[in-house]
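One structure follows; several queries about it will come next.
A single protein chain has been removed from this complex, and every other one stays in its place.
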């Protein structure tokens, strides 16, 4: 292996990691700000100008809190739970194409940590494993509410993974590849997948809400029934990790939504920009565009949160199994028929 | 006309249990409507009053910290009759009476005055009954226009005469105003 590749990749990995953490940090502020604005309030505005330092203050507070371990027989599992949640939330960012390529130092730098052939499946694998963070943490808390919440989270995630996978299959049938890079490249111009797969997008959107445990599917931490849900017994930075993981995974799933359905880093006139302004400028604009799309989806998550009330558990399961899965299958059939017709 | 046919607020809606059509049961339209409603609030004027910088105006009948009044000549009105302490439902007021010396005539209006007058602000419920009970119109909750501040020490909530009696400057100002009018 060339040492330049190692340097290049490690720079990208560190940049992506820092970006994810930064976005997760500021998502917490954005959440509170948007919640306030949608309710005619102002939101946190004391730390720094307009509350810009609020995430730092929150982090500092969490770090300085007392570390409390409940009387549980599984101290190790109790500690490992938030760690799994956090690492699984961060690991997905490895396969996401953040841009096409840059031409620096006489070589093409691909703006992606790794371009594997099965990127889409990789995302699903990570998603399915990320349930463990919640389940192990909830179980090791030795608290019946935490356990119930862990069960809810687990069954909810498994149920919605199915519909999500089926929604994706239609997209994969259309694009003919599982590599996110190729899918992104196929959507150049305004050739976005949302125009070809509106139903699939809707299903995927609903499922990604459920997978990230966000309202209206946040039954795992509904405070009215389950105190704090799976992180009831957690304190200090361990709880911070759980909360942080939620925001990190929200950022990642917004990114996936943007990459899969909203044309990733593509924007109308990108080819023209490449010809006239050079590869570098065109791709920096592309990255900014992708970032704007991601921010829109993060905002959308929060917008939905303050609009739709929480589902009841049976409604959640009905929606998942009786609505989304049949719809996704219908979507697959339609997509297959259309592909056959136009071949 | 019975009560359940009258709409008191003018916004009464009839509840119906009709079966939803397919489109309604998808809730997509309803969700879109809700999203529009919430996004509209994003651009509305915020109602928050940023407290230490901005303060809400007191209403004229707002009951805040008590004030022991002085008369036009700057003498304390209180005669330490104890009616306020008696009327206080929270038993927040204590006082100690003393006889006025001849040389103190310019300080106290009546022949008896309160040498110690204390209100425990932790007990006080700001009901204003002391104000109503006072025969000399010596105690008012509406005049000071001050909210009792928070504190971290219980002892600091027992307000003595140093905090309760109307400041002399204020009394002089009042007198001047009264003369002018």
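Lettered A and B in written order, each chain numbered from 1.
One rule holds for everything that comes next: a contact is a pair of C-beta atoms (placed from the backbone, for glycine too) under 8 Å apart; a residue touches a chain by one contact, two chains touch by 3 or more.
Please note the rule applied: contacts and distances are computed from a predicted model.
K.L.:
Which protein name, taken from UniProt, belongs to the chain you can't see among "TctA family transporter", "NADH-quinone oxidoreductase subunit J", "Ketosynthase chain-length factor" or "Sarcosine oxidase subunit alpha family protein"?
P.N.:
The missing chain's protein name, per its UniProt entry, is "NADH-quinone oxidoreductase subunit J".
K.L.:
For the chain that was dropped from the view, give me its touching partners among the shown chains.
P.N.:
A
K.L.:
Pick out which of A:24, A:38, A:150 or A:259 touches the chain that's been left out of the picture.
P.N.:
Selected residue, touching the omitted chain: A:150.
K.L.:
Of A:131, A:226 or A:324, which one is in contact with the hidden chain?
P.N.:
In the complete complex, the chain left out is touched by residue A:131.
K.L.:
Based on the whole complex, identify which of A:178, A:237 or A:334 touches the chain you can't see.
P.N.:
Of these options, the touching residue for the absent chain is A:178.
K.L.:
From the list A:116, A:227, A:295 or A:338, which touches the chain that is not on show?
P.N.:
Final answer for the missing-chain contact: A:116.
K.L.:
Contact with the hidden chain only, please: which chain A residues?
P.N.:
74, 77, 116-118, 121-122, 124-125, 127-129, 131-132, 135-136, 139, 147, 150-151, 154-155, 158, 161, 176, 178
Basically, only the chains that are shown with their structure count from here on.
K.L.:
Give, as an integer number of Å, the spacing between the C-alpha centres of chain B and chain A.
P.N.:
Distance between chain centres: 50 Å.
K.L.:
Which stretch or stretches of chain A touch chain B in the complex?
P.N.:
The touching residues are 34, 37-42, 45, 303-304, 306-308.
K.L.:
Within their complex, state which residues of chain B touch chain A.
P.N.:
Listed in rising order, the residues are 31, 34-35, 37-39, 41-42, 44-48, 50.
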